[in-house]
Every structure is written in structure tokens, then in C-alpha cells.
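This report refers to the structure that appears directly beneath it.
Note that one protein chain of the assembly has been removed; the remaining protein chains are unaltered in position.
Each chain carries a letter (A and B) given by its place in the written order, and its residues are counted from 1.
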Amino acid sequence: MKRAALGFGVTAALLFAVAPLVLGDFRLSLLAKYLCFAIVAVGVGLAWGRGGMLALGQGVFFGLGGYAMAMHLKLADAGPGNLPDFMILYGQLDALPWWWAPFANPIFALLATVLLPMLVALLLGLLIFRRRVRGAYFAILSQALAAAFAILLIGQQGTTGGTNGLTDIQGFFGYDLNDPVNQRMVYFVVAAALLAMLGVAWQLMRSRYGELLVAVRDGEERVRFLGYDPANVKLVAYVVAAGMAGLAGALFVPAVGIISPALIGVVPSIEFVIGVAVGGRATLAGPALGAIAVAWAKTALSERVPSAWTYFEGLLFVLPIVFLPGGIAALFKWRRRARLVPPAEVKEKVAA
Amino acid sequence: MSLLVGQLFSGVSIGAVLLLIALGLALTFGQMNVINMAHGEFIMAGAYTVYVLQQVVTSAGASLLIALPVSFVVAGLLGVLLEVLLIRRLYARPLDTLLVTWGVSLILQQAARDIFGAPNVQTRAPEILTGSVHLTDDIAIASSRLFILGLALAAVAALTIVLRTTSLGRRIRAVVQNRDLAAVSGLSTGRVDRLTFFIGSGLAGIAGVALTLIGPIGPAMGTNLIVNAFLVVVVGGIGQLKGTVIVAFVLGVLQATVEYTTTVSVASVIVFVAIVAFLQWRPQGLFTLRTRSLA
Partner (left out) sequence: MTGLSVRDLRVVFDGFVAVGGVDLEVPEGDLRFLIGPNGAGKTTLIDAVTGLVKATGHVAFDGRELLGRKVHRIARLGIGRTFQTAAVFEELTVLQNLDIAAGWARSPISLLRARRSVPPTVEKALATVRLSEVRDEPAGTLAHGQKQWLEIGMLLVQDARLLLLDEPVAGMSQDERDATGELLGELSRDRTVLVVEHDMDFLRRYARTVTVMHAGKVLSEGTVAQVQADPRVQEVYLGHPVKEAS
């Protein structure tokens, strides 16, 4: 308890005091973007690190949250009764599509950013976990979902902006996003959200549910003989992770000003996972720190030599996972040694 | 009628490409439990092999014929290299092979960009494969598509014969069915693994050659194909080839039909939903090897 309180205190101090003081406006808004990725990573750490579900389609939930938020902001920018600018530009529509209309309501849109991804995850999870589709099958299916969703969005240029996505977002609930003061405010919102999600993950991991989740990860069949339905156990972690990705996507929109298929397809979805593996998949802080570090490295490296970044990213997937499966966190000698070791997947054959 | 046949054939031809790609995965994923995301880049390597060969061999027909065995070996050796350097350390962690090989695929793509340049390149197809075959007056089928279909079926036949009749095939099946027992019986499982990986990856090279006939080749060509190919193996069920063959063609025809009646973008979602629905009925895929193990 004490250690956790200290950890949260230090994190809060770093996020709310040190970072805003040390970093300029540009760097701070970059950090806001990284923190969004960190929120996704916290969910992936829960689902994959603790639950053994290699979720390679988190971009879908990130995208659902992002589009829900962006649709509302585009409508707010356009003003009541007007079409968003890109719809007028592409000229395919005379009236707002029916499914855009509810997003004009800020409360509906805000709820949708989190609930919509959770609902999709719930439906998909119910269908596949109950039929015991897991391991590699689950990973491949989640990846296919990301591919299908990105292709769907690209094809609907008139209503979703197609490849370009939804861009040029000006305001955020009445605040002008071009004003640096408001950009700082967005940063603080993102930082608070990350802290809150870390809190949620912390509670889930230390709870009896968290222990059960690890048990399901390491012995899904064994858990059945104790009277549990592992599908439900996994479902909770998967849905929570989807909600976190949705929240991150929603915050990404005001922080960066865009949401597009390029941010949610197969490639970005698998990139959400790499920070988690580097930081330490089964720990609380590892995924978030790993995600921030990887995102920072990407900016720093690709600013200078773009091709070097791709090689480096490739090595990031290869070296830590092969040689340091516990991630950076495994290098620190934590007092509690349990769970830092990667899941014993030996028992979990793909065929299962 | 002609429309229907044309649609059907376009589906079969999508299926043939899927099959060529998925066949290698059926070996490496289905038999060895390795999720090799770099399989797509082995396809790319096969395709660039044609491109390189054509710098030397001017005849398109001859270069295509030479390319088939050469790209098989090139991609196969890449696969063996991957197996020896990395995958061997990960047999206990199948999900981690996915991420590690994804990293390898990023590196290979960037290497291709640095060597051949980022823009797509075009290879020359032999004259005989550029036209089309008229089945009736109004049904014409591109010869290249027919060639790919033939190539896919030939690859299935060759692989079946190798697995069923040769001692290598027996060893592969022995290791797949009971790795420990095979090792105790004196089989070098490490050698069998490398050979299986060689053949599986080599098939990706053949797929790469086929793809040069129907489109430009580029560093990212593999990424777009790999996800669907894995779906084919998952839905077909692992451990047996017939599931992969059937599902490749069914998925191809389904894709073509749905794309025709809706749009490409909607089709991608409908096919995904269809697959999830199918897994409700057969969660282990179409065909599966039954075991009585707990896992």
C-alpha cells in the first residue's frame, strides 16, 4: 500500500509539476500524445501481461474512441445545423448521416468514446472466448479486426473522411485548441486520465480478480475445475483494456488534432504492444513507461534518420522479447518476484 | 451466366493467391506452432528475386522458370536463418514468435527499401501469360491467373506427396504429432524443424514469384497479404492441409462475391464477421487433429 501510494505520488508530481515546468509548449504537447499511447499500454498490460490475451487490435478501440470524439468536435466546430467541413468539401452528402447526429450531443459523444469500444469488445469477446478461441487464434483474429476496420474507414470517404480521417479540429468544448494555454490544459487532462487508468489497473491487479486473471492466463483449463468460467474472467480484462484504448483515442484527438485510419490499422495496433513488451508486460508501470519511451524514441530517431527508426523498431520487437521477456522491469529487483516471469505458454498449445 | 462464371473465377483466383501464401504458413504455423509474420517479407524476397534475375536474364519466360527454384531457395534460406537465430529460442512461447517475427519483417522491409528503393517496381511477364484465355465468346480469363491457379495446385500436390511418401514427410509428421516421443526415438527434431521451416518459407518465395505476374512489387507487399493468409490457416484448422486448401478458395470466392455486391471496404468487415460466425460452429477450424491432452 505504502509503496503504491509513493509510486502514485511521484508519478503525479512528475506529470503535473516537473514536466510542465521543464518542457516547452511543443514538447509538452508531444508528451500529451505519448501519454495517450501510455493509456492504451496500461490496458494492453492488463489484457496481455496479466491475462495472456495478445490483443493486436487495440487500434480499433483507440479509433472508435477517437472517431467518437472527433465527430463531436467536428460538429461543434461546424456549428448547429451545418455539415462538417470535409463533408462539404467532398460533396457526397446533402445532409448529415443519421449515425452522426447523436454525436452532436456532448454527453452522448463523451460516453460513446469509452462505452462504444467496450461494447464492441464485449460482443467480440463473448463470441470468441466462450468458444475457447485463444492464444494465437485470438491474436490473429484481433489483428484481422484491425485490418477490416481500417479498410472500412478508408472506403467511407464521404462520411468518415476516408484515408485523411478527421482533421483540422479547432475547438475542444468551447476552448480554442490553437491557444497554447488550452493545449496545456489538454495535457493536464491526459495526464490525469493516465493516472486514473493506472489506478484502475492497480486495483484490478491487486484484487482477487487480478489473481484469478493470472490463474486463467497460466491454466485456463485448470480454472474451470475450480468452478469458474474463464471466458468471463478474460472478458472483463479485455473490455477494460478496450475502454482504456477508447479513452486514449478520445484524448488523442484534442492533443494531436487528428484521427485517421493510419493510426488504427494493423501496424499501429501492433505498435501499441511493443512498448508494453519493452517496459515489462506483466507489471503496472512497465507498459506505460515502455510506451512513452518507445514513442519518444520514434520521434527523436525519425526526426533525424527515418530509416534508422524502422531498423531500431524492428530490433525493439526482436531483442527485448527474445532476451528479456520480462521487459526492462525484470532488470529491477522488485521485492515481489512473482509474475515478472512471462506466462508459461507451454501449456497453452495453439490447437488447444 | 458469364457474369457468374467470371465472378466465380475471380474468387478462385483470389483463393489461389491466398492458398499459395497460406500453404507455407500451414507448415510453419500449423505444424510448428510458429506465427511467422516475416512470411510476408519472404514473399517479397521471392518477388524481388524475379526482379533481380530479370536484370541478368533478358527472356521473361526463362527468368520466370529460373526464378521458381531460385526464389524457393532464397526464401527458404531466409527462413532457416530466422529459425536458427531466433525462433529456436521461442518454441515455448508461440505468441512471442508473432512479435519477434514482426520485428524481423520491419527490418526486412526497410532493407528492401534501402536496396531496391521505396517505390514499387514492375517485372516483365512472359508473353504467353499476358493475354487471356477465352472459355466462350464472352468469358475470358487472364492467363496469368490460370498460371497461378495451376502453380497453387501443383504446390499443394507436391507438398502432399512430400509429407505422405518421403521419409522427411514422415519425420515432419512424427515431430508434429509428438515432439518428445520423436526426440526419444532418435529423430533430430532440430533438423526436422529447420527443414520444415525451409520448405514453408520456400513456398512463400514461390508465392512471391506468382505475385509478380499480377501486380507491382514493393517493400510493403507482404504486410497486406499476411493477415488474410493467417486467417485461412486458422479457419482451415491446423495440422492438416485440406482445411487450408478448402478455406482459401471459399474465402476467395466469398470475398469476390461480397465485394461485387457491396464494396471492397464493406466486404472486409462482412468477411470478418463471417469468420467469427464460422468459429462459433468450429472453434478449432474446419479440420483439426483431435488429442486428449488437457491443454
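In this text, a contact is a pair of C-beta atoms (placed from the backbone, for glycine too) under 8 Å apart; a residue touches a chain by one contact, two chains touch by 3 or more.
Because the structure is a prediction, the values reported are computed rather than measured.
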Message: Among A:V42, A:L73, A:L145 or A:V214, exactly one should touch the missing chain; which is it?
response: A:V214
Message: Considering the complete complex, identify which of A:N105, A:N178 or A:Q203 is in touch with the unshown chain.
response: A:Q203
- line: Contacts from subunit A to the absent chain lie at residues 203-204, 206-209, 211-212, 214-215, 218-219, 221-229, 337-339, 341, 343-344
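As a working rule, only the chains that are shown with their structure count from here on.
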- line: Within their complex, subunit A touches subunit B through residues 52, 54, 56, 124, 127-128, 131-133, 135-137, 139-141, 143-145, 147-149, 151-156, 221, 266-267, 270, 273-274, 277, 307, 310-311, 313-318, 321-322, 325, 342, 344-352
- prompt: Considering the complex alone, what residue numbers of subunit B touch subunit A?
  reply: 29, 33, 35, 86, 89-90, 92-96, 98-100, 102-107, 109-110, 113-114, 223, 227-228, 230-231, 234, 238-239, 263-266, 268-269, 271-272, 275-276, 279-280, 283-284, 288-289, 291, 293-295
